[in-house]
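Heads up, the thing below is written out as structure tokens.
With one protein chain held back, the other chains of the complex are shown just where they sit.
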Amino acid sequence: MASLIDLANPTRFMRFSAALLPWLAAIAALLIAVGLYLAWFSAPADYQQGETIRIMFIHVPAAWLAMMFYSMMALSALGTLVWRHPLADVAQKAAAPIGACFALICLVSGALWGKPMWGTYWVWDARLTSVLVLLLIYLGIIALWRVLDDPSRAARAVAILTLVGFVNVPIIKFSVDWWNTLHQPASVLRMGGPTIHPSMLWPLLILAIGFTLFALALHMVAMRAEIMRRRVRTLTILEAERLDRLAAQGVPA
Amino acid sequence: MRRAFFAILKRDLAVAGRAGGGGELALVFFLTLVVLVPFALGPDLNLLSRIGPAILWLGALLSVLIGLDRLFQSDEEDGSLDLIRASALPLELAVLAKGLAHWLTTGLPLALVSPLLGLLVALPGEGVLPLVATLLVGTPALSFIGAGGAALAASLRRGGLIVPVLVAPLTVPVLIFGVSAANAAVGGTVPFLTPFLILCAISLGAIVVGTVAAAAALRSAD
Partner (left out) sequence: MSGLLDGIGPHAGFILASYGVAALVLAGLTLAILRDHAAQKRALDALERRGAGRRSGREMA
């Protein structure tokens, strides 16, 4: 906890993240490389799905990260609204595009997996549909960040939206499940039906951790950029004020 | 406190009742949407009657969402929002009054005219009352979820589409249960009450969450 409080100071965060980033990126790259090697050359083809099972190694970590980043944003939203943590809204803003990208990867890889397996790119399956709605919520959050100019005001508005969305996500999941059983699609095929063999579980786990570390490294860089953007904004305003004062002093002479 | 609540309610009803207030425009928009659908799908009455409840629900949803961005913006512009913030009335109650006024001037009329529009899509007779009931129960959820979105955009001078973009994904449950209840009455395997009661629950929950979220958003926009 003490370290978390230390990190609350943006200057400390900049120093800490600069020291941590190379390590994080290196470990992430190593894990992804090992995971990809195992996924491609060591994991066997699935007896039902054949070689297309290799799409799972992308699809599942992407789905996991899309949800993890939304949960992180909801936590940061609490940090913004309840504790007024100075880094919470920076973390939240930096997380949104990353989460949206993983939701997109999850959807596209799911579609490319579905075509050979189900014969169609898209089915209105409960899980696919929920991820699609999640992507829409991500896009709404990014849009709200972009239309509000003042960072602190935008932070609170987005935090409220994120929390309302977070409350809504289980309800959406529940209603989509209901809707899906009501309209049972013609081809009923479930993902991840067969239990996963250890030879696939290991590459999947390694890749999931690797992608998570990679995403956290990206998140950290994005947070650094956001902190600097705010400093630039403040300094520009200060500079403009000083120039104004100078000009005002100069004129009366 | 009650006086302030009713004052806001009365004022919003009066504003909406004036020409161009928004209430009757939502109705016209609803009519236009329902008329447009057959032009896209073809005039096959069997098809239209099968998807009639869905068309009417989508039309109602869009009509409510489109006008929402003005819900708090006009108050922000003319300064009455500052007065509401400064008054003794808790902001939540003020939002409740405004949301109620919005529902009375858009959701309620939409639900009441839906039987007429049902004729256009050949809605079977036994489906009319359930459809009106689902719209009556479901549109408050739209108004109040929408109020939350509108409060976030209260201080915006641009981006009129932002409120529907923010709010639409959150209305998915309302749409699903509204349409399933309306469809269940016409036929199907599910009894009408099951989705209808869930719709009621979602609506009540949305009133609470929407009110609290909108009040928090208005407070933070100071």
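Annotations
Here the chain labels run A and B in written order, and each chain numbers its own residues starting at 1.
Throughout what follows, contacts are C-beta pairs under 8 Å (C-beta built on N, C-alpha and C of every residue); 3 or more make two chains touch, one makes a residue touch a chain.
Worth saying up front: this structure is predicted, and the values here are computed from it rather than measured.
Contacts of the undisplayed chain with the visible chains, over the whole complex, involve A. Considering A:R84, A:K115, A:R146 or A:R245, the position touching the chain not shown turns out to be A:K115 (whole complex). Among A:A77, A:I98 or A:I172, only A:I98 touches the chain left out of the display. Across the entire complex, the residue among A:T52, A:S152 or A:T212 in touch with the chain not shown is A:T52. In the full complex, chain A makes contact with the omitted chain through residues 11, 14-15, 17-19, 40-41, 45, 50-52, 54-55, 58-59, 62, 97-98, 101, 104-105, 108-109, 112-113, 115-116, 214, 218, 221-222, 224-225, 228-229, 231-232, 234-236, 238-239, 242.
As a convention for this text, only the chains that are shown with their structure count from here on.
Spacing of chain A relative to chain B, judged by their CA centroids, is 31 angstrom. On the side of chain A, the complex with chain B involves touching residues 81, 133, 136-137, 139-140, 143-144, 147-148, 153, 156-157, 160-161, 163-165, 167-168, 171-172, 174-176, 178-179, 182. On chain B, the positions that touch chain A within their shared complex are 148-149, 152-153, 155-156, 158-159, 162, 165-166, 168-170, 172-173, 176-177, 180, 188, 190, 195, 198, 202, 205, 209, 213, 216-217, 220-221.
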